[in-house]
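Missing here is one protein chain; the remaining ones are kept as they sit in the complex.
Chain naming follows the written order as A, B and C, and within any one chain the residues start at number 1.
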Amino acid sequence: MEQFVFWCIAIFIVLSAFFAMIMKNIFHCALLLAAALFGVAGIFVYLGAEFLALVQVLIYVGAITILIIFGIMLTHKMMDSKIIVMNKQVVMSAVITGVLGTLIILTIYSTAHWILPALKNSESGYLTHSITTASVTKNKKVVTDVYTLGPALINPKKGFAFAFELVSILLLSVLIGATVIARKDQEG
Amino acid sequence: MSGSLKLLKLINVILEHVYKFLGLTNPIPEVINAFITAAISFAVISVFVMFLVWMERKVSAHMQSRIGPNRVGPFGLLQTLADAIKLTTKENMEPQKRDKIPYFIAPIIAFVATFMGVVVIPLDKGVTIQNLNIGVLYIIAITSFTVIGILTAGWSSNNKFSLIGGFRSAAQIISYEIPLVLSLVPVIMITGTLDLQKIVEYQAHAGYWFVGPQIIGFLVFLTASTAESNRAPFDIPEAESELTGGFHTEYSGIKFAMFFLGEYISIIIGSSVAVSVFLGGWIAPAFMNFLPVPGFFWFVIKVLLVIYLIMAFRWTFPRLRVDQLMDFGWKILIPIAILNIFLTGLWILWFSKGV
Amino acid sequence: MTDLLLSQIDINSNSLTETDEYIVNLGPQHPATHGVLRLVVKLDGEVVKETMPVLGYLHRSIEKICENRTYPQCITYTDRVDYASAMSANLAYAMAAEKLLNIEIPPRAQWLRMIFVELQRIASHLLWLGAFAGDLGAFTPFLYGLRERERVLDLFEMTCGQRLTYNYIRIGGVMIDVLPEFVEKCRLFLDYFFKKVDEYEELLTYNPIFLERTKGVGFITPEEAINWGLAGPSLRGSGVSCDIRKQQPYLFYDQIDFKEEISYGGDCWSRYKVRMNEMRQCVSIIRQCLDHMGPGAVEAKLPPVLKGPNGQEAYSRIESSRGEMGVYLVGNGTPKPWKCKFRCASFNNLSVIDKLTRGWKVADIMAVLGSLDIIIPEVDR
Partner (left out) sequence: MIPVQDFLYLAGLIFSIGVFGVLSRRNAISVLMGIELMLNAVNINLLAFAKFWGWTTLNGPVFVVFIITIAAGEAAVALAIFISIYRKFKDINVDEIKYLNH
C-alpha cells in the first residue's frame, strides 16, 4: 500500500514536471510546476519530514509559484499560446538530458548492491554501523520537526548559526534588490 | 503526524458497530475511515456555512435597518438552502475563449485548499479531525494555496476584470500572509509549540487567554485574516463596484458557489485559529466555569462572536484602494507585528523562566 | 464603433507600445456606472492612463420629441431628463415656458414649487450619497439613504400620486394643492431628517478609510473647474460660488435666508461635504417656505391652448440638484415649441472625468464618478 501510494505520487510528480517543461502555454506550465512541487511535498512526508513538507508547500507552492505566475502575467499578453517554446538546441538538449538521466539511474542501480544489504541489516532501514554517536539514540524516533531543526539551525557550537544569519541578510538584500530592479522609473 | 484523536476514534467505534450490524467482520481500512471522516466534516461544515450565510444576511439586514430573509423556512433559515439549490441547478455559463482546464479546476483548487484547513482545528479538548504537531503552520501553508485557485480563475476566464482581480488577490494574499504569520509568532514563542491543541491547553493551565498579553497580535491577526479571506474592507479582488466580480466575474452556478463557499470556510478557519490561539479555544470564561456545557459549545460561541465582528467590519467600512491596502499591510501591520515579537521576546527573557 | 474608439485612443497616445497597457470597458453593463454609462479606460496595471466616456446608450431624443408635443405635454418628458430629480427638471421647463408665454403664477404655487424642489434635492442627494458610498464599497449608507428617501417620496406620493416621475409642477403653477396634513407631515420629516444627516456624517465623514479614499482624490482647481464648465455642488466643492438661487434668485429664494455651501478642497471629499451641508440647508429652506406659505390659488388662469409667440425665445435656469439646469424654448406661433433645448449639469460634469482620473488608480474612477453625481439621462437626453 505504502509503496503503491509512493509510486503514484512519484509518477504524478514526474509527469507534471515533464509536461511543465514541454507544454506550449506557459501558464499551464506554471500550474503543472505547482502540482509537481506539491507532489514533492508529499515525498517529504514519506521521508519523515512533515515540517519541511509544509515549508515546501508554504514557500514553493504558496510563494514561488505565485511569483512565477505573476511574472508570466506581467510579461505575456493574455492567452497567447501560439508561440514557439523550444529553442534551436532542443534536440541536443534532449540527447544530453537523456544521457544524463540514464547515467544517474545507472549509477544508482549499480550502487544499490551496497545499499540493499545495509537495509536488510537493520529493520528500520537505517545503517547499523552509524548508530554509534549519542545523537542517534536521542534522535532515533524524532522526525525533523521544529524541535530538532531549530536547535540544529542556530546552535552556536554545532549548528549553522552563521549561515542562518547570512541567509537572513541575503533575504533582506534580495527584498531590496528585487524592488530596485523591478522599479519602473529607472529609465526616467 | 501523530495519532488519531477522539473524534476519529468515535467515528471508528460507530463504524465498527455499523460493520457488525451489516455482518462484516473485517477491520475497517484506515482509508475508508478517513474518507468517511472527511465526508462527515464536509457535511457539518457545509451546514455551518449555510448558517453563516444566513447569519451574514441577518447581520447586514440588522445593520441596515432591514428585515432580511424571512420567507423560506422559520426566520428565513432555509433561504441559503434555496439559494444553493438555485446555484447548483442553474445553467452553467462559460466564456467561449476560456482556458478550459484551468477554468474548470480553479474553483476546485480554491475550495479544496480552504477546506483542508479545517482538519487541524481543535473543537474541544482532544477533539480534532487529525491533530498535527505543526498545526498552525499547516493552516497557513494550506490556505496559501487558495491564491493559486484565484489566480488561475483570473487568468483562465479571459476577462480583464478577472485578471486584475487575480492580480490584486495574489498581491494581497502574499502581502497579508506575512503579518498573519508574524502575529502568531509571539504566542508560539510563549507556548513553545505549533500544536493548536497544546496552545489552548497552555492557556487553560496559565489561566489567562492570550488576547490579554497579546492584544496587538490579536488585532493584527484579525485584520490580516480578514484580508486573507478577501472580506471587506479588504475585498479589492472582487470589488464589485470596480471589477464587477473580480476573479469570479465569469463564473456562475456551482463553480461560483465553490468560490463563495470557500470564502466562508476561510472565515471559519480564520476565526477558529483566532479563537484557539488568542481567545482560549474551548475554555469556558472564568465566571461561567460552573455551567455544565461541553467545551465545544464555548468554542462555537467564540467563533460566532469573532465571525460577527468580521461581518460587522464588512457592513461598516468602505473599501480600501489597492495601493492603500499594500501600504497598510507593509508599512503598518508588519512593523507592528515585528515590534510585538521583539517585545514578547524581551518579556520572555526577563519575566518568565524560559519556555 | 469599438474599433473606431480604440483607434482614436491609439492616435492620442504614442506610448501604447511602451508598456503593457490594456483597455478595459467599464460599462455600459457594470455595477458601478450609474445607469448605462460606458467608460473606455486605458490602464497600465492599476494606473489609469486615459478615461473616455462613451455616450448615447440612453439617448431618447427628448429635445426632438418635445418639438412635436404641445407645451403642456412636454412636462412629462422633462421628468425623464433627470429621473432622480424630476421636480427640478419640471420646474426648469415650466419656468421657461412661463417666460415665453408671459404667465404670472400665484404666490402659493411659487412656495409649493420651492418646497417640492428642495425636497427633491434632499431625495436626490440621498440617492447620490448611497451610490457614492456604494462605489467606495460601503453598502450600508446606500440603504440608509434609501430609507430616508422613501419618506420624501411618501410626501410626493401623498401630493401628486407619483413616486419617481411626478409631472407635478405645471405651466402656470402646480398640479394640485397639497393636502391639509401635508405641512405637519413635512415638518415631522424635517425634524427627523435633520438628525439623520448627522448620523451619516458620523458613519462616513471622518472614517479613516473614507478619508483615504476621498481626500485629495479627483482634485481640480477653481480655475480649471470653471474652464471645464463644472456646475452645482461639483463646482462649489472647488470653492467657486455659483449657486443660481443666490446669483439670480428665482421663485422666492431672495425672500428667505439660506447659506450657499462652499468647500475649498476641490477633491471628492469637498464635493461630498458640500452636498451633505446642502441637505441641511434644504431643511432650513423648506422650514422657512412652510412658514411663509399662505393660502391661495395654486394655478394661474391659462388660455385653453398655449401658443408660443412667433420668433420669441426664452431661457430660464435653475439650480437643480446637480447644478445649473437651463431650458431654452423658441416659439413659432403654434402650440408646439419650435425649438426646445436642455442644458444639463451632468454633461459638463462628466466631461471632466478624464482630467480627474488620469494617473490615479482604477478604484478612483469610481470615487470620482460617484462624487460628480452624474445621471445618465441628463447626459444623453
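Things to note:
What we mean here is this: contacts are C-beta pairs under 8 Å (C-beta built on N, C-alpha and C of every residue); 3 or more make two chains touch, one makes a residue touch a chain.
Keep in mind the model is a prediction, meaning the values are calculated, not measured.
Although one chain is not shown, part of chain A still touches it, namely residues 2-3, 6-7, 10, 13-14, 17-18, 20-21, 26, 29-30, 33, 36-37, 40, 43-44, 46-49, 52, 55-56, 59-60, 63-64, 67-68, 70-72, 74-75, 84-90, 92-94, 96-98, 100-101, 104-105, 108-109, 111-112, 115-116, 119, 124-127, 130-131, 133, 135-136, 139-140, 142-144, 148-149, 152-153, 159-160, 163, 167, 170-171, 174-175, 177-179, 181-182, 184, 186-187.
Everything that follows uses one rule, which is that only the chains that are shown with their structure count from here on.
Central chain assignment: B. Criterion: smallest distance from chain C-alpha mean to the mean of all protein C-alpha atoms. Our note on geometry: chain A versus chain B, Cα centroid distance of 28 Å, whole angstroms. Here the CA centre of chain B is 45 Å from the CA centre of chain C. The set of chain B residues that touch two or more partner chains comprises 160, 167.
Multi-chain contact residues, meaning those touching two or more other chains, do not occur anywhere in chain A.
Looking at the complex, you find that chain B touches chain A at residues 1, 97, 99, 101-102, 132-134, 137-138, 140-142, 144-145, 147-148, 151-152, 155-156, 158, 160, 163, 166-167, 170, 174, 177, 194.
Those residues of chain A that touch chain B in the complex are listed here as 25, 27-28, 31, 34, 45, 50-51, 54-55, 57-58, 61-63, 65-66, 69-70, 73, 78-79, 145-146. Residues 22, 24, 30-32, 43, 45-46, 133-140, 143-144, 147, 203-204, 207, 209-210, 212-213, 361-366 of chain C are the ones touching chain B in the complex.
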